[in-house]
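Have a look at this one.
Presenting chain A:
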Amino acid sequence: MGGAARGMVTAAQVLATAAILEGKYAQAFPEFGPERRGAPVKSYLRISDRPIYIREPVLHPDVIVVADQSLFGAENPLEGAKDTSILVVNGVYKAPIKTYYVDATTLAIKVLGRPIVNTALIGAVVKATGVVSLGTVAEALKKYFTGRLYDLNVKLVEMAYQETVGL
Partner candidate 1 sequence: MMQIQKTRKIEALTSNYAVAYAVKAADVDVIAVYPITPQTTIVEKLSEFVANGELNAELIHVESEHSALSAVVGASAAGARVFTATSSQGLELAHEVLHIASGMRLPIVMAVPTRAVSAPISIHNDYGDVMNARDVGWVIYIAASAQEVYDTVIQAYRLAERALLPVIVAYDGFLMSHTVEPVELNDEEEVRKFLPRTPRPYTLNPRRPVTMGPLASPDWYYEFKYQQVLALQEAYKIAKDVDAEYSRAFGRGYGVVEAYRMEDADYAIVTYGGAAYGNAKAAADLARERGIAAGVVRIRLYRPFPTADVLKAISGVKALAVLDRAIMFGGPAEGPLYRDVATAMYMSGLDKPAVNVIHGIGQRTMYVEDLYKIYTMLREGPRKEVVFMGVRI
Partner candidate 2 sequence: MKVYYKTLRDLPREELFAPGHRMCAGCGAAIAMRWITKVVGPNAVIANATGCVEVTTTPYPETAWMHPYIHVAFENSAAVASGVEAAIKTLRRKGLWDAGDTKVVVIAGDGGTYDIGLQSLSGMLERRHGVLYILYDNEAYMNTGIQRSGSTPKYAWTTTTPVGAAVRGKIQWKKDIMGIVMAHRVPYAATASISHILDMTNKIKTALEYTTEGPTFLHIFAPCVPGWRYPENKTVEVARLAVETGYFPLYEWDHGKLRLNPPSNSHIDKTKRKPLKEFLKLQGRFAHLTEEEIAELEKELDAYWQYLAKLQTL
Partner candidate 3 sequence: MSLPKATELPIGAVVTEPGSTRRYSTAGWRTLKPVIHDDRCVRCQLCWLYCPEGTIAEVRGVFKVGGKTYDVKYEIIYDHCKGCGICANECPTKAIEMVPEAP
């Protein structure tokens, strides 16, 4: 979950693409509205070894990614969380479930010069779950970025991966 401009839709799509590149089945879809840049947006991702036909929102996620701390006030990103769910969060937040932290905003500003945190969070999810490899994420990013921007985003994913800490 994150602000629309923070690219959470793309983040889920990149992860889905990476999973598909690894021969898995995946499904990434945003919850849509006519909202403009910055409004909160939910994005869902399913990855499986078997074909996915269910098209329900993910009600009980295994992994919850929160791109923006402020969402804990306005929304409840942990709604539907199971005891076994993992939280991946930008910054520091104390949650009752296993949580991985990364300062995605600082990293994004450092690498991209702008606080676009989505690719950093991809790195964090890879660290937290190992659901896909960093190599296929780099491959998947080719479908979404080109040239210098691609290089920077690969770098950002790797840095975030290194800096993500689980507690």
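Convention: a residue touches a chain if its C-beta (ideal position, glycine included) is under 8 Å from a C-beta of that chain, and two chains touch if they have at least 3 such contacts; residues count from 1.
On how the list was made: all candidates are chains of the complex that A comes from, given by their letters.
Because the structure is predicted, anything quoted here is derived from the model rather than measured.
Looking at 1, 2 or 3, the chain of this complex that touches chain A is the one numbered 1. Those residues of chain A whose C-beta lies close enough to touch candidate 1 in the complex are 12-13, 16-17, 20-21, 23, 25-30, 32-34, 52-57, 59, 140, 143.
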